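Removed from the display is one protein chain of the complex; every other protein chain stays in position.
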Amino acid sequence: MNEKLKNNPVMKVLLGNSRLIVLLIMVVVFTVLTSGKFFTYKNLINILYAVSLYGIMITGAAFAVLVGGIDRTVSGNAALSGAVVAMTILTRGVGGGNVALAIFLGLGCGALSGLIHGLILSRFNIPAFLLTLATNEVLYGIVQFVTGNQLIYIRECALMDYIGQVRWLGIPIPVYIMIACVIFSYIVLNHTVYGRQIYSVGGNRISSELSGVPARRDILIAYIISGFMGALAGFVLSSMNQQASSTQAKNYENDVLAAIVVGGVSMRGGSGTIQGAILGAFLIGVIGNGMTLIGVDAIYHNMIKGLIIIAAISIDMASVPGSPLNNFLRKFKKKKA
Amino acid sequence: MSENKELLFEMKNIEKIFSHVHALDHVNFDVRKGEVHALLGENGAGKSTLIKILTGVYTKDGGQIYMDGKEIEINSREDAANAGIAVIFQELSLIPTLSVYQNILLGKEISKFGFISDSAEKKQIQDLIDHYGFPVKATDIVETLSVAQKQMVEILKALATDAKLIIMDEPTASLSSRESELLFKIINQLRDKGVSIIYISHRLEEVFNLSDRITILRDGKNAGVIEKEDIVPSEVVKMMIGKEVSESTASRTLKTSDAETVLEVKHLTHLGYYDDVSFEVKKGEVLVLTGLVGSGRTEVVRTIYGADPYDSGQILFEGKPIKPTISKSVTNGFGLIPEDRRTQGFSPLLSVTKNVALTSYDKIAKSGFVKASDEDKLGEKAVELTDLRPANPKVKVGDLSGGNQQKAVLGKWLTRDLKVILIDEPTVGIDIGAKDEIYNIIEGLASQGVAVLMVSSDIAEVLRVAHRILVMREGRVIKEFNDGVATQEDILLASSGYVENQEEA
Partner (left out) sequence: MKQMRQETIRRIISLVLLVVLIAIFTFTTDTFLSWDNIATMLRESAFVGIIAIGITGCIITGGNNLSGGYALGMICMVFAHLYHYTSLSLIAIILICLLAGLVSGAFNGFVVSILQINDFVATLSTGMIFQGITYILAIRNQYGSITSEMIKNPTILSLGGKFSNGIFYVTIVWLVMTLIMQLVLKKTKIGTYIYAMGSNRKSAEYSGISFIKIKMVVFIIAGFCSFVGAMFMLGRLGTCDVDTGAALSLQAISATVIGGAVFSGGRGDMIGTFIGVLIMQVLRNGVLKYGLTTAQQSIISGIIIVLMLVFDAYYNEYMQKRTTRAAAIAREKEGK
């Protein structure tokens, strides 16, 4: 490649991020395969709309992964917050002040749930994966309890109507909320002391502690952010659907986790970016949407997502010297040469 | 007597070259049948390189190896094992949750159709244990055993493979004296049964008592072979250090400072780790804690920093008693260069800048926000102060060489206003050039008035930087060198337990 092209700023961004190239290729491929149906305004907005929800969750869950843990309760927190918001509005009647109370309670539940997880996980050496798997069940149990296992319709709540229905400049409000969350996470991770400490603790907790970093506090805060963002996503989801249910957002955590991993955030903590994770969400969103458009049945989606996670991590692992895959590739290259 | 015994093993003209440096320069080494042969030498004399060649970790660049008179090649661990050479590892390599006999026979089970014949295994191993009279049972679970017993299991593992030559590298480092006695008894038994042992230890006393012969290495060359009858401790030490070494590096004029005391420790005790440790460090002074690994030095330093607890005693900072926690220590102007930089010193995935800035956010951050340009300034300052190479603060610390990684760790603290720096074995695994730069940095800190408390096992290093020296042994301070001249010999003899024999200065 010639030097001029290499120094072009657009090319620089592309070369630095293989996932962006994959995303663009996917967009082109699906556009061609659907003879343009993919690349219509309406469909692109659909993708944005669908991804926005995962995006909000990712901006929280990424903190847990970066600090060296994992948080599978984003879905449970979303369901809980949706249910709490809906129930508060229902029991208190509709009115401006009560909506504020509802939102406060809903998001507060998420933050509280994050606080509890953070307290346990920063203190004890428990696999975060298993703990949050179990507590997610608890959260859904609480949601069933709160909602009485009924679908709850939220009507006549002006704010939620507005979030769910209105578009600014042709783009749905949840997309703006996602953008705001991404900006928030980006700033925290890149421009604050706390963000620096997150990466440091995720990369080497012992050395960070010996440098005076309050690792336990940092882990605690990461889970609070994760819980809060999950709850925010739940509120947005309830606004989109004008309802809350006891199965709301169920299994979303798998997609969130998949996006984070596909987006290049290391499961071992300490490396990865929020941009990457969001890009991962778009990759998965685009693949899902594209597959639907070209007529791949939705039942294949779970399977393909599973394969994508395995493929994404394998590619990362293949670059680690000493791993079997890396050895294999080296042998293969030698044979070829 | 032992001269009559035939040779079991012989290494002739062994050479090993690391990047144009002769780590081993035509070294000869042999072991007789049923002999305990000690290998002595200072850190860096080539002992461990020789052992690594012997066990197949490194391949030699020249020379021959003979076993029972036949020339053999050792290119892997398997080759070494097949030749009948076994190592008792310092870090124990046993499976803690399995029993003694399962460990000894791991990978070589007595089985039919995949089913293990437990009774046959137990009997075989119990017979082996009884044969040597070790105080363990075949059915004991390894994790319930003491360190000494685990070591015996390691030895049994070697014996079970019919090892003819067993290498013991610092086997008493983590044993109590009673346990050590037991080990010596076992070593004597093994010798009587015709097993040969290569014994490596910094504890000269036990080396002199145990060995039939001693081979001394210095700077990668043979410095001498001594038969048991001819051992004179002070002579051996001289051979290890070398007569031609100039006075300036083999000794140091110490000086007591009359500056104000910054850090004082009174009767500090942590049961089982160290006992009744008292000392003070003055402004601009370098106090070195030396002694053997496991003598409690690291634990003392970590306690002062707030990373480990203690049972009793007092720590005073600028005259006031403190109960240290890490965060308080950092605010007070303490810094720590930890023992194992890889696991405790830095975040490998982050750049030098980010690692360095980690300790200084209380200074550069404004209400929690960080400006990248402020961090960059710190990173550049650290690179400049430590002469870090490559001189690029954006490089990930994990990608640097050992010496430069250590400079990055130093950089964390150099960019702060330090009052006390605690440094634990700063130059382990670092090449000579970088070592010198690190010493210069330490001296620079002291001249700026920082109180330096350093832990080191490298005697040359101790003499290079120390103003005062404390020698620790088994958790106690057993000797202080605070003025006059300290020589390499003094320190070596003190830390290996020869204090009483020395005439006090």
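Letters A and B name the chains as they come in the text, with residue numbers starting at 1 for each one.
Please note the rule applied: a contact is a pair of C-beta atoms (placed from the backbone, for glycine too) under 8 Å apart; a residue touches a chain by one contact, two chains touch by 3 or more.
Not measured: the values here are computed from a predicted model.
A.B. asks: Of the residues listed, A:Phe145, A:Tyr162 or A:Phe332, which one is in contact with the missing chain?
C.D. replies: A:Phe145
A.B. asks: Who touches the missing chain here, B:Leu106, B:Ala259, B:Ile432 or B:Val485?
C.D. replies: Checking the options B:Leu106, B:Ala259, B:Ile432 or B:Val485, the one contacting the hidden chain is B:Leu106.
A.B. asks: Even though one chain is hidden, which residues of chain A still touch it in the full complex?
C.D. replies: Looking at chain A, the ones touching the missing chain are residues 120, 124-127, 129-131, 133-135, 137-138, 140-145, 149, 246, 254, 257, 261, 267, 299-307, 309-310, 313-314, 317, 320, 323-325.
A.B. asks: Just the residue numbers, please: which parts of chain B touch the chain that's not shown?
C.D. replies: 77, 93-98, 102, 106-107, 109, 111, 114-116, 118, 141, 143-144, 146-147, 176-179, 271-273, 275, 474-475
Operating definition for what follows: only the chains that are shown with their structure count from here on.
A.B. asks: Could you tell me the distance, in whole angstrom, between the mean C-alpha positions of chain A and chain B?
C.D. replies: Those two chain centres are 47 Å apart.
A.B. asks: Over in the complex, which chain B residues touch chain A? Could you list them?
C.D. replies: So the residues of chain B touching chain A come out as 305, 307, 326-327, 329-331, 336, 338, 343-350, 354-355, 357-359, 361, 365, 368-372, 412.
A.B. asks: State the interface residues of chain A toward chain B in the complex, per the touch definition above.
C.D. replies: For chain A paired with chain B, touching residues are 191-197, 199-200, 203-204, 206-214, 270-271.
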